[in-house]
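One protein chain is absent from this view; the other protein chains keep their places.
Let's turn to chain A:
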Amino acid sequence: MLQEKISRRTFLKATALAAGALSVGAVGTFSFETWKKAEAEKKDDIRVIPTLCTGCGNFCGLNVYVKNGRVWRAVGLPQHPKSKGKICARGHGLLATPYLRQRLTQPLKRTEDGNFQPISWEQAFREIGEKLQEIRKKYGPGVIAHISYAGQKTAVWYGQRLLWALGSPNTFTHAASCYAGRGVGFEHTVGGTPGTDIANARYMVYIGRNLAEGITPGDVLELAKAREKGAQIVLVDPRVNNMYQMATKWVPIRPGTDLAFVLALAHVLIKEGLYDAAFVQEYGYGFEQFAQAVEKYTPQWAEEITGVPAATIQEVARGLGKNKPRAFIHPGWHGATGTQYANSVDAARAIALVNALLGNYQKEGGLIFGKTPPLGNLNPAKYPAPEKPAIPRVDSEWPLAHDVVTAVPDKIRDGALKAIIVNRSNPVMHYNNPLYAREAYKLLELLVVVDIFMSETAELAHYVLPEVSYLERDDLVEGVGGKKPIVAMRQQAIGKIHPETKASWEIYTGIAEAAGVGKYFNFTLDEVNQAMLAPTGLSLNELKAKGTIVLNSPIVLGTPKFNTPTGKVEFYSTEFKAAGLDPIPNWKPPLVMPDVSKGEFRLINGRQAYHSHTNTTRNPYLLVLTEDYHGDRLWINRRVAERMGLKEGDWVEVRSEVATGRVQVHLTEAIHPEAVFIYAPYGSLAKNNPGRNFAFSFMTLLPYHKLDPAAGIALTQEVIVTLRKI
């Protein structure tokens, strides 16, 4: 720990020097008179640049204040629906990103002995381009893939264009370890994932969704408003999360059994006639089959499975039913419905259906399908566009999912993938069993990583291409759907810190030219942005001046449209049926269950308010919070721990079937006795990551599962562990 402290101090001094006149910690100790005098003598040059955060997938709108050429502070943009004027701890902390010492500063090529050697951009582009052409010629274009972070529009858009130009359809995002279960479940039940009208709701149930730590700032603000108006907020979670303070009730549930809880809610709503029969009649497909199926899922049945008293299940169902349609179960994100259990997709479908029973779609205080802003594209007459390749994707055995990045390690092992370009993603670390993934990625003939840090994936790459940080570049215009759609864009706030870094769009253009497909990249980022904005009537300069612009075309509530094959809420899913899966979300147990009598626990994980991914643990402002508040400790039920002879802060070895980790324990009453909990971003394996020394990564303990047939999700909580005091 001491070592970490020293390195952070050194970091500060180094950056202070780089900044010239930065006075670390000076303001707090000056008297106002001294400060005023000093200020009167020197005029600070302060500029305010509206742009977008990069802390998580929300990409909140923010105003960055640049003082004398250096990033100073940020505040949220009020007109951006995700931020609503607020920015979370991550958003503030990441302002230090451009100045971090661990940044990549020049293109690197891996040598025979595994070290990296700096090379020029010309050499990097030329060699990558040649290699891509060679691989394409040898195996066909289908062995090339692109992996990026789903929210990063520039990487997604340019990455797909490059792959299509090369003839490959294999573009992947991180969805399968984040929200894919929810996406697939909702898409094939109600036609998409709706937003939530939190501020106007009277009764809300959050199942494994935690707005206070997996933060969307605008939602937290709405939640506080709803609470002030007397809304009931119920948390269903194996542990007390930070939303507790704003909630009215915590329902501790046995992890992995959320589907049973939701099915029992459906049972009560139908049995007690609390559902919206008119809505179901008008908009439902196959309701009778569903109603018949949930007949057996009584609250008493669910009590056995979930550990939640039948009376509590009845109470929650009645709370929802009586407050409908200003009531909802939140669709979730990464939790129960996301990617954690073998039954997560069915939990998502069941939640979509209970919301339909409440008749809350397109109603105030319910679930709302937003309107998507109209965005254009480049004129193909002037800018030739590559066709979507006709060859099948390497993950085409998952007909219901969009992309299954979790399958990539096995696809490499099978020889179906030979070359991968990764941008702003860390697939070696971010999915099950990184050691298994690492061995697979080593088999690639070409691995190119575009990043700002040396990630675990970058360490394996043949070429590492340094990007500029989010505060040093423009990105593609993005549209955010909602009650009122918006357009927003990230724009450059400060000058380039490291001259030999490039923006993604320049990197893709360089690779494309060298790979012989440059004709598809005969434009600048500004030209794409102008084309995208054209249908909105806005100019690029207008958008740059405001950062986020609300398009004045609010949706009309009342009449929902469901984008499913039947055009209805599919209580009986035609697409699941066609895929050979259960058309009704019947109860299915999770893949594994801990045997408590043998001292087994389920290892569960979740988001922390001040970290997103392994990359945020590189940030000194955020990492020091981990240290000060012991944010990396493993939660364990106090009584269970005391029986094992454990005290607060004791070190334990955590063992799963594939690996072990070392961690300190946090004893608390606020967790289910059958689970142990760890925050997600720790235990980095990257050599230069300061977060490397903190706890362990739950991913390292996770087996590389046979993936679920519907969404190919990572099953990130299907892991049993035992603990041993060390």
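By our rule, contacts are C-beta pairs under 8 Å (C-beta built on N, C-alpha and C of every residue); 3 or more make two chains touch, one makes a residue touch a chain; residues count from 1.
We take it that contacts and distances are computed from a predicted model.
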| item | value |
| --- | --- |
| Hidden subunit of the complex - UniProt protein name among "ABC transporter substrate-binding protein", "[NiFe]-hydrogenase II apoprotein ferredoxin-type subunit", "OB-fold domain-containing protein" or "Fe-S oxidoreductase" | "[NiFe]-hydrogenase II apoprotein ferredoxin-type subunit" |
| Residue touching the undisplayed chain, where the options are A:N637, A:T700 or A:T716 | A:N637 |
| Per the touch definition above, residue among A:G129, A:G338 or A:P620 touching the missing chain | A:P620 |
| Chain not shown: contacting residue from A:G76, A:P409, A:G510 or A:P703 | A:G76 |
| Residue among A:Q245, A:N541 or A:S597 that touches the chain left out of view | A:Q245 |
| Sites on chain A contacted by the missing partner chain, in the whole complex | 5, 8-9, 12, 22-36, 39, 72-76, 85-89, 91-93, 95, 211-213, 215, 217, 220-221, 223-225, 227-228, 240, 242-246, 250, 252, 609-610, 620-625, 628-629, 637-639, 668-673 |
